[in-house]
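With one protein chain withheld, the remaining protein chains of the complex are depicted in position.
Labels run A, B and C following the written order; every chain starts at residue 1.
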Amino acid sequence: MSLMINKSYDEANKVWNIKLDGEVDIYTAGSLKDAFMKMLEENKENIKIDAEKLDYIDSTGLGVLIGVLKKLREEEKNIIILNIKPSIKKLLNITGLDKIFVVEG
Amino acid sequence: MSLMINKSYDEANKVWNIKLDGEVDIYTAGSLKDAFMKMLEENKENIKIDAEKLDYIDSTGLGVLIGVLKKLREEEKNIIILNIKPSIKKLLNITGLDKIFVVEG
Amino acid sequence: MNKKNKDLIKLSVPNKPEYVSVIRLTVTGIANRMGFDVEKIEDIKVAISEACTNAITHGICQEEENFYIDFSSDEEKLVISVYDNGKGCLSNNIKTPNLGELNEGGLGVFIIKSLMDDVEILPNNGKGTVIKMTKYVGDDM
Partner (left out) sequence: MNKKNKDLIKLSVPNKPEYVSVIRLTVTGIANRMGFDVEKIEDIKVAISEACTNAITHGICQEEENFYIDFSSDEEKLVISVYDNGKGCLSNNIKTPNLGELNEGGLGVFIIKSLMDDVEILPNNGKGTVIKMTKYVGDDM
């Protein structure tokens, strides 16, 4: 019922890999935002989110992702989301965010 | 959050095998009692309960087991409980029921 | 519908972010017992979280206060009402989010309206807001 964040920078491909495990809501969104901000400070590169174990996200978490994307776009970088669960896919569809992020697999 | 009951009679060894999956509480205890009563009607033999997937039981469920044991004892038969979870083991210890049922593994 | 078949669960919760996940667990249990399928349970979890998040962030003025959730159920539907005693400035004139602008907020009410079958936003007797949302067990909508 909490959120675990695992991130690593892939130097060769110049891409961030971040794995989310758990739930992103009003309680955990702050720590997610902090993690992203540190990543952007270090390397403003594409961010690949492995969402296989992301059980839940709501507008609080989507807002964090939109904020990060805004910063990435300044360098023409993007957010790529992998292995997304159907319920979260549905939320991206409804909000139109599936056309703003790159959603794969 | 419900209870699934799987039972089969082992003719060769003259023993009932019953698998419990889920939770036994005031809501589900009735269906467990019904299942046991049918079993006893068919064959009043030892009952082996596989509790590997039994997540939860409370006094309502323990009361059902005690009632069944009472009937089995008339024929000097018993209840054997296998693969029990630590939290349920603790409950049997506290109530002393671990000395009344045969608890294995 | 026979009134006798209506169950009412009431919950009062501190206006703290850590309790929204507790509310999700509670509603999961209720919806599960009612026979909602997995997809609809997820819809309900998101919608109630959005309403509670709003009650916590917009709805409450005092630092330490509780807000309230009613779950009213019968065989065909679950009606969830989230009440707060806050400033109550929420109206029905929520605009559809414009994603081109990449706004970080303003998605909550839009998501609630998309996921639930019926949504009403009402003043709570002049001292706050009620978000009342209905989901049908079957495909009534």
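Everything below uses one rule, namely that contacts are C-beta pairs under 8 Å (C-beta built on N, C-alpha and C of every residue); 3 or more make two chains touch, one makes a residue touch a chain.
No experiment lies behind these values; they were computed from the predicted model shown.
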Interface with the undisplayed chain - residues on chain C: 4, 7-14, 16, 18-19, 21-22, 24-26, 28-30, 33, 64, 66
Where the unshown chain meets chain B, residue by residue: 1, 23, 25-27, 56, 58-60, 62-64, 66-67, 69-70, 73, 86-87, 90-91, 94-97, 99-100
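Criterion: only the chains that are shown with their structure count from here on.
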Chain centre separation (chain A, chain C; CA means) in Å: 25
Computed distance of Cα centres, chain C from chain B, in Å: 41
Separation of mean Cα positions, chain B and chain A [Å, integer]: 47
